[in-house]
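Excluded from the complex is one protein chain; the other protein chains are retained at their positions.
The chains carry the letters A and B, assigned in the order they are written, with residues numbered from 1 in each.
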Amino acid sequence: MASARPGDGIATLLAAQEGGATSAAHLVEASLHAIAQHDGELNSFVRVAADAAREQAARVDRRRAQGEPVGPLAGIPLGIKDNLLQQGLPAQAGSRILEGFVAPVDSTVVARLRAADAVLVGKTNLDEFAMGSGSETSVHGPVRNPWDHRRVAGGSSGGSAAAVAAGLVTAALGSDTGGSVRQPAAFCGLVGLKPTYGRVSRSGLIAFASSLDQVGPLASCVEDAARILQVIGGPDPADATAAPEPLPDLLAACRQGRAAGLPGIRLGVPRQFFPPGLDPRIADGVGQALDALGRAGATLVELDLPATAHGVAAYYLIAPAEAAANLARFDGVRYGRRAAGVADVAELYGRSRAEGFGPEVIRRLLLGTFALSAGYQERYYLRALQTRTLIREELQQAFRQVDLIAGPTTPGPPYLLGELAADPLAQYLQDCFTIPASLAGLPALSLPCGVTPEGLPVGLQLLAPAFQEQRLLAGAAAAEACLPPPRRLGGPA
Amino acid sequence: MNLPLDELRALSRLAGLQLDDQQLLGYQADLQGILALAARLAELPLAGVEPCPYPRPLTLTLQPDRPGPGLPREVVLRLAPAVAGERVRVPRVVDGEG
Partner (left out) sequence: MTPPAPRFTTVIGLEVHAQLQTTTKMFCRCPTQGTGGPNGRVCPVCLGLPGALPVPNQEAVRLGVRAALALGCQVQPSSQFARKSYFYPDLPKGYQISQHDRPLAWGGELVLPGSGAEPRRIPLLRLHLEEDAGRSQHVSPPGEPPATLLDFDRCGIPLVEIVTRPALGSPQEASDALKELRTLLRTLGVCDGNLENGSFRCDANLSLRPADDPTLGTRVEIKNLNSFRHLRLALEEETARQTELLAQGRPVAPETRQFDPSSGRTLVLRNKEESKDYRYFPDPDLPELVLAEDWLHAQRAALPELPAARRARFVREHGLSDYEAGVLVTERAVADHYEALLEAGARSRPAASWVLNEVLRVWDGSGDGPPPVPPAALAELLALLGAGAITGTVAKQVWEELRQHGGEPAALVTRLGLGTTTDLDPTVRRVLAAHPAQVAQYRAGKAALLGFFIGQAMRELRGRADATELGRRFAALLEGEDEPTGG
């Protein structure tokens, strides 16, 4: 019984529980123990809900013992990014301004995980309001990469990535606005899936940029990511942008993909995803992976997607513009932190917000306010929206020739903590390959595809047409089988 | 695109951020750098391209006019940093409309 560990993967853990080799109670204790042991250093969790998690695990075990049916994630310990509401727990999104805010309701995704009998162990660290690429801007301090503690775990879902990579939980939810699930997954040697925009309800996700935000899983294998999306996805009347399309059987897609392999699959490789200045460690790592996929039967097709090269510029106008409005509600009036000793309402707003937000958030609020302001909106925000149209059409066009698009997830391997702190623009460019799928609302996934010479993980990104998660997961499962298995970290014993 | 200090001041007012000149100047170079990158969008063939506020075409679905659960007043008041009786309290607003 003591051999099962949270990092073993969902299929293994479900089977082990069913066979009596382990129990939800054992798994939650293993998870809590691992957190206690390792997270002081990693800082991946901002809050551990030990009692609630133990109760939930006990309920699952009791139901199993009584022969009652259990959900598809029964007893699986999971982490939840702290920008997702979980009733009764603080939700702070890494920000000082949400000090004291306790979620009065569940987000849709959390409610669905609960209904699937998952065990929610705690809330994971992130960049403040999910704005960042290194999980360094959190009021709770930076997250460390389990592969190399001097390096960032990626962001903004860095806490979720580090927690899964270190085996503290089996999988975790993140949110991806411009790459915030895929990039930390790449940095931590995990699978990170950003679903089609509208596939997963955003209700209860603390909004960063509403037209881009999607909740997605970080997991140690493609199948685990599929299992989680299967539970959290699907229509939701509480989100007007949630798609009415029903979710297909994603687990079956993974299995079919693995069985069918890569022969016949056309993989598009955009030139723009291998720009001249690309870090050679990434170019080599991803290049070798693509070669391996080619050898396994995939047809590689070179693509030219010139508009995608402008994705970062468009994204850093659209996302901050939406954020400037989305974050206007944090004002110290109805909840959260209010600046002390304010004389009038203007000061209440001005100081609560200036003291409550960190510099990266303030930078983006100023930028977004600028992009929408009178006299500039047409030249900046509107042009960005037009660029978005071009990118979307370009990608749509490309999918007439290819089944999936492939390339690196990130322009470089995990950087050192603090390395990019003084250069926001360099940080923004971290998202250059993940942004096109975000702007076009396409499903995309990062898959570990090897390590750099110094042993840092490299991520391969796959993109599929809208609502083709089946195709994406089938392809990813097939690719996963052809790529070197990711080195597993020690994790808890 | 240059962002002179007076423009930064106006922006911070619009954004509801009380920042002093020193703080604002700290953001100046970064913001100008990003706007320089953004200015390159003008190189794209955008004439006649429809602006797209959503990542894909979406149709709005509406909800029936039937009451659903709300938040109990005690929860609302517990969340608020300051209350007076059953209302949320802030320092007095002098201006008419916001």
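Details
The rule is simple: contacts are C-beta pairs under 8 Å (C-beta built on N, C-alpha and C of every residue); 3 or more make two chains touch, one makes a residue touch a chain.
Quick caveat, the model's predicted, so the values are computed rather than measured.
Contact with the chain that does not appear here is found for just one residue of A:168, A:269 or A:321, A:321.
Contact with the undisplayed chain is limited, among A:239, A:360, A:431 or A:469, to A:239.
The hidden chain makes contact, of the residues A:124, A:137, A:203 or A:308, with A:203. In the full complex, subunit B contacts the hidden chain through residues 14, 16, 53-54, 58-71, 73, 76-77, 79, 84-93, 95-98. Remark: the residues of subunit A touching the chain excluded from display are 84-85, 91, 93, 98, 101, 103-105, 107, 202-207, 209-211, 237-241, 321-322, 324-325, 327-331, 333-335, 343, 345, 349, 369, 372-374, 377, 381.
We adopt the following convention: only the chains that are shown with their structure count from here on.
Within the complex formed with subunit B, the residues of subunit A that make contact are 100-102, 104, 197-198, 211-212, 237, 240-241, 243-244, 307, 310, 312-314, 316-317, 324, 328, 331-338, 342-345, 347-351, 353-354, 357, 359, 362-363, 365-367, 369-371, 373, 380, 382-390, 392, 424-425, 428, 438-441, 466.
Those residues of subunit B that touch subunit A in the complex are listed here as 3, 8, 11-12, 14-19, 23, 26-27, 30-31, 33-35, 37-38, 40-42, 44-46, 49-56, 58, 60-61, 63, 71, 75-76, 79-82, 88, 90-94.
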